[in-house]
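One structure coming up, written as structure tokens, with questions to follow.
Here the complex is missing a single protein chain, while all its other protein chains stay put.
Right after this comes chain A.
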Amino acid sequence: MMPWNRNNRPKPEPPVELLTPQALIGLLAALVLAVGPHARELPVWLTALFAAVAGWRGFIVIRNQALPPRWLLLILATLAGAGVLLEYRTLLGREAGVALLTAMTACKLLETRSLRDGVVLVFLGYLLVMSNLLHSQDIPMVAYLLVVIVAMLAAQVMIHRQHAGLTALAPLWLAGRMLLLAIPVMLILFVLFPRIPGPLWGLPKDAHEGRTGLSEEMAPGTISALGQSDEVAFRVRFTSAIPPPNQRYWRGPVLWNFDGRRWTRIEELPSNVPAPFTPEGAAVEYTVILEPSNRRWLLALDLPASLPPRTSMTASFQLLRNQPVNEVYRYEMRSYPHYRTGDLTAAERTHGLQLPSRTNPRTRTLAAAWRQRDAQPEALVNTALALFREQAFYYTLTPPLLMSRDSVDDFLFRTRQGFCEHYASAFVFLMRAAGVPARVVTGYQGGERNELGGYFIIRQADAHAWAEVWLEGRGWVRIDPTAAVAPSRIQEGLYAALPDSGALPFLLRRGGNSEWLRQLALSWDSFNIVWNEWVLAYGPDRQKEFLSGLGFGAVDWGEMTVAMITALSGLGLAYAALRWRRRYARDPVVRAWQRFCVRLARRGLVREADEGPLAFVERVTHCRPDLAQPAGEIGRLYAALRYGPTISPAAVRQLQQLVRRFRA
């Protein structure tokens, strides 16, 4: 009856399946997109090499030419590897690793001809896509990488289905749909995958290099170098009243030790409870979203009274996290702008009076003279501030270099031009020489309000250094000598204080022609803070907070794993249920037929998509002669009902009954 020969199927493909030109071109395009952003970090020769090889491979496939011989490839690979080694002196680490990956991908391109090679290249491509995140995780980059992932997926689809006769846009469609379908899984993994503090696996040593920011020591020029940078250091959202500018001192490293030129930290034993002090007045509550700094210390308003998780505090009120901040980090803080600290320990007194011996003799002489006039610490402070205020001191980003050992002498008596670090350094030196315990505090001061988002942006240019002196009965008191020289720096920011502000990056300037552009940048920034708070800063603490906000209470990582697996299984079940419902059509005739097919499929007799009812039943009869009678009846009835001219309800019922009784 059915003369069609089912064995007449196409022969299996030959063992080495070659890539079609379309698949290869698609793959090339996706790889070029993936390497694109790396061009900013890669050496020029490597970018050029990759572009040339990609172009060459494209030319070969379009002109249908032969691939280069093996020996040439070997030479190229060796040279490229050696080039990377020469460039970075290593093959490990972020920069060298990415360079090596790029070079070897280029070489692999030149020997790619089979489907297997194509698959290898696709996975190299995903690795290249991911490595882009080591350099930047901001919104444009992530959006771009999503596009690249779609392209890479499309290339993968083209490789695996190259003989399916897909049209040009079909793989892109399919890839896009796959990405959309993956979103629920991605969200579940993002929210519920247990976050552990620190990286899950070892990252290369240099993975977080190249960040600008406040360092842990201060020499003339270290902070003024930051004055040029409009990079964001951190953002702050106040939940209580916003303190005035002259109280917005963001405390960073406290520097005790002076060697005549350089101020450095001393080892202080951190404690896991906040250092004690007596608050006076109301607290300020706020949230800090810190950009990666590759440092351990966190910033907080003077004086911090709370501790974020896994953070400790030194006696000088520095916050130290137990590992460097390599990701966007969000923490909540409480501070008291008005305070009174306690007594001075013997060690603190020693450190607070330490001075390098036999340096800056003129400054010492001056301090000694002041002390003889009036030994009261308050009087000494006022005398020093008066000196800065009344003498011809200038506030500038580009002061003359102070190279001698007696840098304080040079500054106070000769150049008299300086930035905050010069004033803080000279002031603390003067106080110590006059016998008042003093220290340098570095951090940031001020910040710009983003009206759109209602938060403050503190940029690297807001980096600042000031002084603290210890006064009997009041404890440590903040004195900012820069305020004496350039009060507008404190009240209005760097822009207002600098006469030559035209040299500043435009984000730091105010008014003028580029003001609209600056406003635009601020709008973009208010969008960014959401990304930073909810995506990049979604670390272990944020995750716990979020989950307890959802009513999960305190969850540990084990419970989180269970929740994640449950959610993923739930998703899978929901999808299966959807498929299950969709499996049966609405038409009762078709539904009965599908039931029949499902029953047979369980016995291994699967109807092929292009197999008609009679052909299928004939095959069933051939494999299972015992089913010939019922199956034949069902097949004939279904064919007549489905393709015949009339449908009688009685016949439909008969078909349903036959299927119900059918046992395979």
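Basically, a residue touches a chain if its C-beta (ideal position, glycine included) is under 8 Å from a C-beta of that chain, and two chains touch if they have at least 3 such contacts; residues count from 1.
Just so it is clear, contacts and distances are computed from a predicted model.
A single chain of the complex does not appear, and UniProt lists its protein name as "Methanol dehydrogenase regulatory protein", one of "Amino acid ABC transporter permease", "Methanol dehydrogenase regulatory protein", "Nickel import system ATP-binding protein NikD" or "Helicase XPB/Ssl2 N-terminal domain-containing protein". Which of A:66, A:86 or A:609 touches the hidden chain is settled by the complete complex: it is A:609. Residue A:639 is the one among A:76, A:639 or A:664 that touches the chain missing from this view.
Annotation for chain A: contacts to the undisplayed chain at residues 1-4, 8-10, 20, 165-167, 585, 590, 594, 609-615, 639-640, 642-645.
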